[in-house]
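Here the complex is missing a single protein chain, while all its other protein chains stay put.
We call the chains A and B, going by the order they appear; numbering starts again at 1 in every chain.
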Amino acid sequence: MNFDANTIIYLLEIIVGGLLVGIGVHFVPVGGAPAAMAQATGIGTGTVQLAAGSGLTGLLSAGLMMHAMSLSPTFAQDGYSIWPILLTGAVGAMIMMDATMLTGSWIYAYAVGAPFASAKVNYDPITMFSQPPYVAPGTVGQGIPTVCFVSGTIGAAMGGLGGALIYFPLVLINGNPAMSAIFAIGIFMVDAVLASWNIQGTIEGFHDPKFKKWPKAFKACLISTAILAVVAVLITPLVGGV
Amino acid sequence: MDAFGMGLVAAMGALATVAGASEDIDSDIGSQSNPNSQVQLAAQVGNPHRIYNKAIAGEPPSNALWCTTAAIMAYVLIEGYHMPLLFAAAAGASLAALFDGVMSVSAYLGRNASQARFNQWIYLDIIRYTTPSIMAHVWITSFCIVLIAIMQVYILTPHHPFPIPVIALVWGLTVGAIGSSVGDIHYGGEREFQWRLFGQGLNTMLSGQIVRKAEAGLRNSIDNAWFCAKFGGPATGMGFGLTVFLDNWRTTVFDPITQAGAAIAMGVFFVIVMNLYNFYCEVSARRKYGPYPGYKGDIAA
Partner (left out) sequence: MAETVKGFKIDPKKLRIYGLVGSVVGIYLAYILNSVTGTNIFSFVGALAALFSVVWGANAVRRVCAYGIGTGVPSIGMLSLGMGVVAVLFGLSIAEQMGIGLLGVIIALVYSLIFGYVVGLIANRVMGFNIPVMEEGLTDLSGAGTLAILGWSFAISGSLGYADIVHSVINTGFLAIIFICGGLAILHPFNANLGPDETQDRTLINGVMVGGLSTVATGVCALMTLGLAAGMVQIVVGFAVWYYFFVWFFRLAKRDASAVVGTGLLPPTVQ
């Protein structure tokens, strides 16, 4: 193992990736089980699973992009360029999250027959629509209003970016996409679970009062990702080959 | 861009749509994931029922398990024994369906036994006739997803660098996340509570008061599949199909090496379109349904 300036950069990339995942989870509007009964605003599932679904879809795109880059005829001179990999990860995650929220919206609008509303704010900060008249009695809102949708898109982008940012240095370190992918999934899960514990399962997006708790998740993810990252940079390609 | 690649991407999108739809129906038959909380609560508030209670660790991990199981079997058969791709995928899906059967039965027995004090019985006939139906849907889901993974690794260029089981794991997590976010609303928000007023979510006071009787006799879980297959399932399939199709379409149409920027811009364009579509849905729902009558007056800004 060679410890040099590059190692520090890899370390930082993994830590920043973990932090992006941890904070990104806070943006995803997740209503948990009540949302599946149209009883609360947001997507009707668990935080970790949704973040994992979108972030790892991004990871698949990023892995493909990175692999495609290494097949390029000019790869020997150019090497990897980081931005397309990270952005494609973010876009992949955003597409998954948006497709999920959009089809979920169809069900809220056309099967349950409820207008979208949030009970956490009186006015949607983006569209300025008034919310309380549209909150059904006995519930805390339903559906995915624009502000939640935009927030979810941002969250997915951060998750995908974070996943790609964890994956990228790992491939540079050990040169093994399969191992890096599993390792990235491991780190991703740890950060996503910690962040979802911080929000206690449900949140509506960046307008939710709970969003102010993000510094706690920041600290938690910083510590845990740092411990994981130190270990990650020590893993080497095979010694002696197979 | 080549025609063959485009055809493959279209086939992947179609497979993903089928996988999403069958995944959702499987979870509706088993009352898995979020609506499960109401099925669980029903017995506790004095409504024992005859509905399947398949609590297997949330949809995403459980679907990841089925798809990965199918993927390892397929991978072993392809790489180790040089079997044809389709046969390998079918054999893998069969193993996954068996795993699912075992887990479903254990969850039904376990959950209902843990509710002994609420007089929730274990009905063996439910296990006998509902479990095969769940297994059949899981077979379809894992078969489609393994085929997607096989296409990505062996056929579509550039080949995906991850091994088949890892891709199947990720797609399984994704299809589970979509199924529990989309299709479950149709089951939990509508089918479980058909007797309440239409046009609103479940009032918290009514939690656990699920519908237990059918048109004739008692409601069983196969009835739920009949209902949810009409909208919840296809919508879930649409969600997963869009994810797989759009994500792969942009890297097939635009060469990921030389036109990476265009591929990313295309993705951003899709994202913006979906944001606008959701805004349209919100506006049209608000206009058509209007505010709830019980509301006492707007709050001054």
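By our rule, a residue touches a chain if its C-beta (ideal position, glycine included) is under 8 Å from a C-beta of that chain, and two chains touch if they have at least 3 such contacts.
The structure presented is a predicted model; accordingly, all values stated were derived computationally and were not measured.
Touch with the chain omitted from the figure is made, among B:L65, B:I140 or B:I178, by B:L65.
Within the complete assembly, B:I56 is the residue of B:L8, B:I56, B:A90 or B:L242 that touches the hidden chain.
Checked against the hidden chain, the listed residues A:N6, A:N122 or A:T236 yield one contact partner: A:T236.
When the missing chain is restored to the complex, the residue among B:A113, B:L197, B:A214 or B:I272 that touches it is B:A113.
In the full complex, chain B makes contact with the omitted chain through residues 40, 44, 46-50, 55-58, 60-62, 64-65, 68-69, 71-73, 75-76, 79-80, 95, 99, 102-103, 106-107, 109-125, 162-169, 172, 212, 218. Against the chain not displayed here, chain A makes contact via residues 1, 46-49, 52, 176, 178-179, 182-183, 185-190, 193-194, 196-198, 200-201, 216-217, 219-220, 223-224, 227-228, 231-232, 234-236, 238-242.
We take it that only the chains that are shown with their structure count from here on.
Chain A and chain B have Cα centroids lying 20 Å from one another. Residue ranges of chain A in contact with chain B, taken from their complex: 32-33, 35-40, 43-46, 49-50, 52-54, 56-57, 59-61, 63-69, 71-72, 84, 87-88, 91-92, 94-96, 98-116, 122-123, 127, 129-130, 132-139, 142-146, 149-150, 153, 177-178, 181-182, 185. Listing the residues of chain B that touch chain A in their complex gives 33-38, 58-61, 158-163, 166-167, 169-170, 173-174, 176-178, 180-190, 192-193, 198-206, 231-232, 235-236, 238-240, 242-243, 246-247, 250-251, 256-257, 260-261, 263-264, 267-268, 270-271, 274-275, 277-279, 281-282, 284-286, 289-292, 294-295, 298-299, 301.
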